[in-house]
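A protein chain is absent from this complex, but the other protein chains hold their places.
Then we have chain A:
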Amino acid sequence: MSPAPSAPATTGLRRARAVRWLPIAPATLLLLLFLAGPIGYCGYLAFTDMRLTGSATVDFVGFANFRRAFADPAFRNAVVLTLVFTVLSALLGQNTLGLALAALMRRASRPVRTVTGALVITAWVLPEIVAAFLLYAFFRREGTLNALLDQLHLPTQNWLFTLPILAVSFANVWRGTAFSMLIYSAALAEIPRDVEEAAEVDGASGARRFWHITLPMIRRSIGTNLMLNTLQTLSVFGLIWAMTRGGPGNRSQTLPVYMYDQAFLKSLIGYGTAVALLLLLVGSLFSVVYLRLLKVEV
């Protein structure tokens, strides 16, 4: 955006360079106003006792919101549930299932591949709230899952009540696996055929080939995918909120749902922002690791 300092740039050249970079202004302005601004404001609000209702004065309260969060069992519950939700649905669910699907598709017949791919991707493209509603119908006491279990003479239960975090995790797998599947399909397609064939000729079994040859070769994609899955799952709100509202009680209340509950239903904006700031910090940490991992060239 500025000329090299050593160059004896004339003002004319300086201006020409500035003009060249002018088109970047609208985007930058939007990003500053509506993204950097709120994040900065987040950093301020988190240290205040701002409420939606009542007192007009806003006091600076230092770290009180954070102390309060760490002392609050509901907050700790939300942290644990976020962890459970992320590990179950992103790391184990989306990532593993996505990889399995991509690997199986390379061997499957064309029609099966097409049909499976289309179904998995449809679940991904559907609007979040429609997906939430479909899985709500699937898991409800009078829903399809129980009807199926009943047919098989297996015990049924009210899934959204007994295992709400498992139900929303499954929903997130249903909705998000396509992303991993696409990443891994691309990664597997780039492995040269002859590497695998050589191992096959040497008599390595399918499982061993996969473990010792395929996995190491797509190491980078695994890292990328785990990171992106984690970041997306960290911010899931609509899916959980529409399926369970974080309930029953707070048994499926992950951090975003807890934040919403505190900031808007309980009107504690300052406190809710402190939670949001913690969420942002966790996200930033992951993003930095992710960027490092990728060693992006721009």
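We take it that contacts are C-beta pairs under 8 Å (C-beta built on N, C-alpha and C of every residue); 3 or more make two chains touch, one makes a residue touch a chain; residues count from 1.
Going forward, contacts and distances are computed from a predicted model.
Hidden from the displayed complex is a chain whose UniProt protein name, among "Trehalose transport system permease protein SugB", "Cytochrome c-type protein NrfH", "Alpha-L-glutamate ligase-like protein" or "Glutathione-independent formaldehyde dehydrogenase", is "Trehalose transport system permease protein SugB". Shown as candidates are A:R68, A:R140 or A:R251; the residue that touches the absent chain is A:R140.
Considering the whole complex, the residue from A:V120, A:A199 or A:L226 that touches the absent chain is A:V120. Shown as candidates are A:A64, A:V79, A:L97 or A:L163; the residue that touches the absent chain is A:L97.
On the side of chain A, touch with the chain left out of the figure occurs at residues 1-2, 4, 19-21, 23-24, 26-28, 30-31, 33-35, 37-39, 41-42, 45, 50, 97, 100-101, 104-105, 107-109, 112-113, 115-116, 119-123, 125-130, 133-135, 137-138, 140, 142-144, 146-148, 174, 179, 182-183, 185-186, 189, 201, 206, 220-221, 224-225, 228, 231, 234-238, 242, 256, 259, 263-264, 269, 272-273, 276-277, 279-280, 283-284, 286-288, 290-291, 294, 296-298.
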